[in-house]
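Here is the structure we will look at, set down as structure tokens.
Note that one protein chain of the assembly has been removed; the remaining protein chains are unaltered in position.
Here the chain labels run A, B and C in written order, and each chain numbers its own residues starting at 1.
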Amino acid sequence: MINQKKSTPISPDLSISIGGLGLKNPVLLASGTCGYGMELDDLLDLDQIGGIIIKGLSIRPRPGNSPPRLVETPCGLLNSIGLENMGIEAFLRDKLPLLRNIKTPLIVNILGNSVEEYFEMARRLDGAEGIKAIEVNISCPNVKAGGIAFGTDPETAASVTHAVKKATGLPIIIKLTPNVTDITEIARKVASAGADAISLINTLLGMAIDIKFRRPALANVFGGLSGPAIKPVALRMVWQVVRAVDIPVIGIGGISTPDDALEFLMAGARAVEIGTATLIRPSTAEEVLTGIRDYMKTNNVQNVKNLRLPA
Amino acid sequence: MINQKKSTPISPDLSISIGGLGLKNPVLLASGTCGYGMELDDLLDLDQIGGIIIKGLSIRPRPGNSPPRLVETPCGLLNSIGLENMGIEAFLRDKLPLLRNIKTPLIVNILGNSVEEYFEMARRLDGAEGIKAIEVNISCPNVKAGGIAFGTDPETAASVTHAVKKATGLPIIIKLTPNVTDITEIARKVASAGADAISLINTLLGMAIDIKFRRPALANVFGGLSGPAIKPVALRMVWQVVRAVDIPVIGIGGISTPDDALEFLMAGARAVEIGTATLIRPSTAEEVLTGIRDYMKTNNVQNVKNLRLPA
Amino acid sequence: MPGFDIPANIVEQTRLAHSIFLLTVDAPAIMDSTDPGQFCMLEVQENNSKDPLLRRPLSIYKTGSNGQISFLYKAVGKGTRLLSKRRPGEIIRVLGPLGQGFRLIHDCTSILVGGGLGIASLLLLAQGIKQSGRLIILIGAKNAAEIPTVEDFSRLTRYFHVVTEDGSLGQRGMITDLLDQTLQEITGTARIYTCGPWSMMKAVYHMVSKRNIPCQVSLEAAMACGIGLCLGCAIPKSNSRGFLHVCQEGPVFDADQVHWGQNS
Partner (left out) sequence: MPGFDIPANIVEQTRLAHSIFLLTVDAPAIMDSTDPGQFCMLEVQENNSKDPLLRRPLSIYKTGSNGQISFLYKAVGKGTRLLSKRRPGEIIRVLGPLGQGFRLIHDCTSILVGGGLGIASLLLLAQGIKQSGRLIILIGAKNAAEIPTVEDFSRLTRYFHVVTEDGSLGQRGMITDLLDQTLQEITGTARIYTCGPWSMMKAVYHMVSKRNIPCQVSLEAAMACGIGLCLGCAIPKSNSRGFLHVCQEGPVFDADQVHWGQNS
């Protein structure tokens, strides 16, 4: 059992595997909060982290939304960056070569406005040296279907998954949006469409009003809520999805301490991603990792998978 | 315009009307966080408040869920009270007579496990002296439909609304659950089914894990998240629903300061309800009211309805 | 009457042991109406921060003739640690006195059994009993540092005993052994009042119920409001499907009412 104290300290095994991709530990940097990777160099030992998920790339560069793009809310952050990015070509050409020096697996996050765009991007990443997996952000509006997010309709979510799987042999992680009635329905569809893993949650749709200037605080009116405020919702969804599908689940949402991460691992997440917390404290991922290892030592947990609760 | 400073101070008009029910101001006490009303006496001047919404009543008494029932989360509270209540009969017999001394309109919140139960309760409340409106909590599981919440299916939400309207001439406020993909779809259905007003949001479904005891922190595993953490989600939904239906909308979710309430009123809410904040600081509703009045004076807003932003 | 919600001036904040503090505030209205065993809800946040969100419940340890009340508390987590940083001269919101305290029965031997910081809810009771009857105080703790204020108790009665698990104060031993011994020695009717860890109170209750000695216990539960609004502080009743609500029907209960099987 977990709480036995042994005299010989164990050296816990934190390595995991996601869709065939082996990671030395389960603590990843979440997309959109670690830039293109190198920005964090020197503030965080990138080699120690389980994986780095590059900010969302689109087929063409995107300028993003007008400012203001950020508002702080109670224990939360609302952002409407508008998926600003340099586009997949510029990334492959200018950034990827520098990133090949890092020993930690690189995962690229992609977003699109049509199933075809997702297919096309996955195809281009397929051959790229140094990219170990693709995380597919399906929270984006489907332009052909009147702007409804891919991730809110089970069929569309499944067709994106199909398309991406067809385009590449890389492991595919589908990243779910929490703004749905039944997250398990989407998760099941995505799993049967061939996803290698599921990550969740993306941000909750929210807004704030600037009462001084009498206008929405974000120029875009709505934004995505992240940070500690959303942790209970994220954890609930991870718990549900872990029990609904057989593929690995990566937990995201408000993780800023080792205890937060342990909650997700106990809920059954195979790994966790650190998002907003990295913005506030760049070294968070390393500290979370150390804390998980210490907990496992103290509580004599040999393998990180054994943290999962039975129920 | 709003920001003109006049030399003669105005005396702002805070009165509003909801489905024919006139309220002296737009600040109400939310269901489940003000008990049966009298518990707050002496800590809050109940006569000053716009309205009091009694905790959710069911057709028969309910013991509620096993403890632990509460966990604190970052800027939030998770509860799984399990709708413990004395039942509608005991309320009408033992509590209502005492409440008739309060000058503030009483609204009763009801919950049921079938459309018939909702109908039956609305019928019993119809003749009850001192009850001015009914708020219908449709976040409860529909036992006949496999436990899916009434409020997550537009058709079922509409049929509850129909049934309750048929049973009584009292103004009917339908209280929506935020755990849905498209809140405007539910709101439109409920409005066309005859609801006099819509209130939102009820709690977000969440969970927490006690890593010390390695088990879900709530005995019921899942609970409802309330408090400042959920304000951005609540405000976004209120903004959307105000622009989707023609009936009045009451905003709820994380309001604990006058500024919070002003955000909802600017989003277009006709009124607001104070929930978790009353638990922490019983006088919150009065302070919010004073703050709204001061803002209106300072910014020369004559009528509380004029706070609404155009967009 | 659910108490007063007062912006109280902090008069004293003393660290008594590693993580144990005595906090004294000016709160005449609360002081005037406090019964032994009642508690307050204290705002721990500063500057409108909403994290931590909830107030924290603490027993009223002492009342002063000058309108002051004191709390004896241990900094165990986020809230109590923040509380321990508040300084004299600062204002802190205190809601109280709350709940049902101990019901004093005179004309019998009163045995107070305190475990660790459970003693925080027993001092006013001990002072009350001292006026009118025979008072036995038994205190147990892991070590001396856990109970830095034992003198407040020992000065009230000759029948005072303390045990610690490590022997750093009083005898080395368990409080249940001490109680067992005491029960064998006393004559006449007795009543037990206890506050401490759940497992200790459960053991005390089982021990004395066999002898038909009435026992009052002071319980804890996670609380949001402290005044009966949220129904969050439920604990199972002994003989029905229902629940007791610690903040309103308690925190002091007849031990018979409580379902001791769970929560252990």
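Just a few scattered comments:
In this text, a contact is a pair of C-beta atoms (placed from the backbone, for glycine too) under 8 Å apart; a residue touches a chain by one contact, two chains touch by 3 or more.
Remember, it's a predicted structure, so these values are computed and weren't measured experimentally.
Shown as candidates are A:Arg69, A:His162 or A:Arg215; the residue that touches the absent chain is A:Arg69. Only one residue in the set A:Asn25, A:Thr203 or A:Thr278 touches the chain that does not appear here, and it is A:Thr278. Residue in contact with the omitted chain (choice from A:Leu43, A:Leu98, A:Ala145 or A:Ala311): A:Leu43. When the full complex is taken into account, the listed residue touching the unshown chain is A:Asn79, out of A:Asn79, A:Asn109, A:Asn179 or A:Gln240.
Residues of chain C in contact with the chain left out of this view: 45-52, 78, 81-82, 85.
As for the chain not pictured, it touches chain A at residues 32-35, 39-43, 55, 63-64, 66-72, 74-77, 79, 81, 84, 227-228, 256-257, 276, 278-283. Mapped onto chain B, the interface with the missing chain covers residues 74-75, 228.
We take it that only the chains that are shown with their structure count from here on.
Centroid analysis (C-alpha atoms only) places A farthest from chain C. Pairs B-C and A-C differ in how many C-beta pairs touch across them, and the larger number is found at B-C. Taking each chain's centre as the average of its CA atoms, chain A and chain C sit 46 Å apart.
With touch defined as above, residues shared between interfaces to two or more other chains in chain C number as follows: 50-51. Within chain B, contacts with two or more other chains are made by residues 74-76, 227-228.
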